[in-house]
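With one protein chain withheld, the remaining protein chains of the complex are depicted in position.
We just call them A and B in the order they show up, numbering each chain from 1.
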Amino acid sequence: MMEGIFPPVLQVSSLGLILDLIGTYVFGLSGAVVAVRRRLDLFGIMVLAVAAALAGGMIRDMALGSTPPAALRDSRYLVAAMLAGATGFFFHHGIERVSKPVMVLDALGLGLFAITGAGKALLYGLSPIPAVMLGVLTATGGGAVRDLLVAEIPRVLREEVYAMAALVGAAIYVAGGEWGWPGFETALIGIAATVILRIVSVWRGWSAPRAPGSDSA
Amino acid sequence: MMEGIFPPVLQVSSLGLILDLIGTYVFGLSGAVVAVRRRLDLFGIMVLAVAAALAGGMIRDMALGSTPPAALRDSRYLVAAMLAGATGFFFHHGIERVSKPVMVLDALGLGLFAITGAGKALLYGLSPIPAVMLGVLTATGGGAVRDLLVAEIPRVLREEVYAMAALVGAAIYVAGGEWGWPGFETALIGIAATVILRIVSVWRGWSAPRAPGSDSA
Partner (left out) sequence: MMEGIFPPVLQVSSLGLILDLIGTYVFGLSGAVVAVRRRLDLFGIMVLAVAAALAGGMIRDMALGSTPPAALRDSRYLVAAMLAGATGFFFHHGIERVSKPVMVLDALGLGLFAITGAGKALLYGLSPIPAVMLGVLTATGGGAVRDLLVAEIPRVLREEVYAMAALVGAAIYVAGGEWGWPGFETALIGIAATVILRIVSVWRGWSAPRAPGSDSA
């Protein structure tokens, strides 16, 4: 079923693989930064980096019946996640200097995984709407596991434009595929849409409406 | 593998599908009401409604190897979950007027998913005891994910007769199948047993025994 440590991953296009590995690294870095802030030790940092990096893709692959998941079949995912943990361990001061580093890393991972999740779902024959939904689940899953492990309410619930940003990116990518747009450019536009929407929403403090009358509840 | 947005779902009987969609809507509504109480915004309400509505069935399908899960293969599940989110957003005042709305919705979803989970497990060749167990897991999974996402200890642990109510309903349905009872009537009896057992246990404050001497621990 597999040979060597770096087996060919046939089910995913090489573009999908590259975006997936970048997303893995970026989400891993967000997990490492959260772990450093929580004063976890080196092992705790590695665990949270790996969990944040791999959980979204593993949920995606298990839902698609693509088992074992790419994260287990292809060691590059684990290497990317552990590199992210090590980067967070050694360079967290540099990362912290960026304003709101977890938010920015998270936004980038969100965009990357929304596109790779939706793309892999299309490859497995899902129709457009469920493919967009699996993109959102892939994108929000890793961050949700990260936040749950440190007993925080996940960002996907707390923050206004989060699942929505992933949804827009995945929808652009899926719609582009339907309309025959070139894959690489569409992927970049989808990722950019998610990242920009997410960062601008935090920067401008956008908020969605509350349920009518819920403030007085 | 699938065509159109509303593909035929062959693995599930039409009775199972109808009960499953009602359970999806009802659990989605419980998620929406929890989200409104937590003052989440429209997006947060939608996320919690979708998570509560779809998590139990997705766990069930992934455990059975029925991938992609029905919730991703058949868009009606997502539509039911989002309708539940929208209902909660606009009509939460009306819902709140019912006494203990989350508990009642939860009890109904519990009964519906216990039966559909156990029934699908039997269709996939599981023997009776594991089928009952998967029914319980399906029924309690969505509510557990809902409660974990808002950082609450899940109802399945906090409340006395919860998993037990799902177990009784699933066991009635599975036993009925073994003994050749008619499927529709047995399903209704199983659902009613779960709902009544659950609601009466809350109303009468039934509690199971604590471990001997644990109060002084």
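As a working rule, contacts are C-beta pairs under 8 Å (C-beta built on N, C-alpha and C of every residue); 3 or more make two chains touch, one makes a residue touch a chain.
Predicted, not measured: the structure shown is a model, and the values here were computed from it.
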{"item": "Selected residue (touches chain absent from view) among B:Arg39, B:Lys100 or B:Arg158", "value": "B:Arg158"}
{"item": "Identified contact with the non-displayed chain, of B:Met62, B:Ala170 or B:Ile199", "value": "B:Met62"}
{"item": "Of B:Val33, B:Ala144 or B:Ala187, the one touching the omitted chain in the full complex", "value": "B:Ala144"}
{"item": "Hidden partner chain, residues of chain A it touches", "value": "1-5, 7, 35-37, 39-48, 58, 62, 65, 67-69, 72-73, 75, 78, 88-90, 92-93, 96, 148-151"}
{"item": "Chain B, residues in touch with the chain not shown (by the definition above)", "value": "62-65, 121, 124-130, 133-134, 140, 144, 148, 151-154, 156-158, 160-164, 207-215, 217"}
